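Pasting in a structure now, in C-alpha cells, and then I'll have a few things to ask.
Removed: one protein chain of the complex. Kept in place: all other protein chains.
Up next is subunit A:
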Amino acid sequence: MVPVSALARNLLTSIVTVLAVIVFNFTLIHLAPGDPVTVMVGEMGGGDPELITRLQQQYGLDRPFAEQLFTYVLSVLTGDLGFSFYYNMPVLDLILQRLPATLLLVVSALCLAIVIGTALGVVAAQRPRGILSHLITVISIAGFSAPVFWVGIVLIIGLASALPIFPTSGMRDVTNIGAGIWGDTVDVAYHLVLPAFTLATVYLAQYSRLARSSMLEVLSADYVRTARAKGLPERLVVYKHALRNAVLPVVTIAGLQFGQVVAGAVLVETVFAWPGLGRLAYESILRRDSPTMLGILLFSAVIVIVANIVTDMVYRMIDPRIGARA
C-alpha cells in the first residue's frame, strides 16, 4: 500500500529536520541574555560570583559554544535529553510527568472544538445568508481573535469567581487527596471544563469556518442536487450525503493541529495553573532552564513531524493518486 521508498524518504528528511531543530533551538536559546545560573542565583537574591562560577562549571556553561552544542547533540542522539538545572531531575522524566495533563487538555479541547465547530458550520451552511449564519460567523471569529489568556481570565472571573460554579485553577482539588479513582476522575473532569472550553474557542472558529465552506461546496455538487431531485428529505441530504464528504478537510486539520499540542497549551495552562507541558515550557523559559526548554522544543518538533508523517501516510492510503504521482 504505502511504498517503502516514500517511507524511507520521509524518515530521512525527518531526521535532518530534527537535527536542524536542535541546532537552531540551541543557538537561539544561547542568544537570549542570561544563563540558568544567573537566573537561579539571582532569584535567590544573592550575588556570590564564586557560586555562580562554580555552578557554571558544574553545568558545563563555561565551555565554548561549539563544544556545548556538540555535547548536547551527542547526548540527545543517545536518548539523553539532559538534566534540568532548575527542577533537579532528568528532562525526559520531567516531560513525561507533565505530558498526560497536556494530552488530556488538548484532546478534550480539540474534540469539543471539532464537534461544536462542525455542527455550527453545518447549521450555518444551510442558510448561508441567514441571521443565524452571520451570528455563528461573528461568534467564531470573535473566539478566534480574542487572546486566549483573556478569554481564560474572563471565564475565571465570570464562572469561578462572580458565580462560583467551576474551580478557579488547577487540575484537582488539592484537599481531595486520596479520593480514589472515581472521585479523582470526577474531580479532574470538573477542573477540566473551563480550560478545555477556553482552548476550544481558539480552534472552534477554524472548524466552523471550514465546515461551513466545505459544506457549501458539497451542497452545490451534482449528487446533492440529484438526491434532492429524488425527493429525499432535506435532513437526509444534509447529514448523510453532504456531511460525510464535507468533514474530510476537518479531519486533516485536526491531524495537523494535534501536532501543535504544546504551542496551543502554553497560555491556557499558565492561566489555569494546569500542570502540563505548556506551563513547564513557560516556566523553563523564564528560568532560562535551557535543557528543559530544548527538551520540550525537541519533543514538540518530533510530535509535529510524526503527525505529518501519519497524515501523509493516511492520505496515500485514502487517495491512490498521491502515491502514483510520487
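Here is the rule we go by: a contact is a pair of C-beta atoms (placed from the backbone, for glycine too) under 8 Å apart; a residue touches a chain by one contact, two chains touch by 3 or more; residues count from 1.
The rule we apply is simple: contacts and distances are computed from a predicted model.
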item	value
Per UniProt, the name of the complex member that is left out, chosen from "General L-amino acid transport system permease protein", "ABC transporter substrate-binding protein", "Formate dehydrogenase alpha subunit" or "Acyl carrier protein"	"ABC transporter substrate-binding protein"
Residue of A:Phe26, A:Tyr72, A:Tyr86 or A:Tyr207 touching the missing chain in the full complex	A:Tyr86
Touch with the omitted chain, as defined above, among A:Ala125, A:Val151, A:Met171 or A:Ala205	A:Met171
Residues of subunit A in contact with the chain not shown	32-35, 38-49, 51-52, 58, 83, 86-89, 94, 97-98, 153, 156-157, 160-161, 164, 167-172, 174-175, 177, 270-273, 275, 279-280, 282-283, 285-288
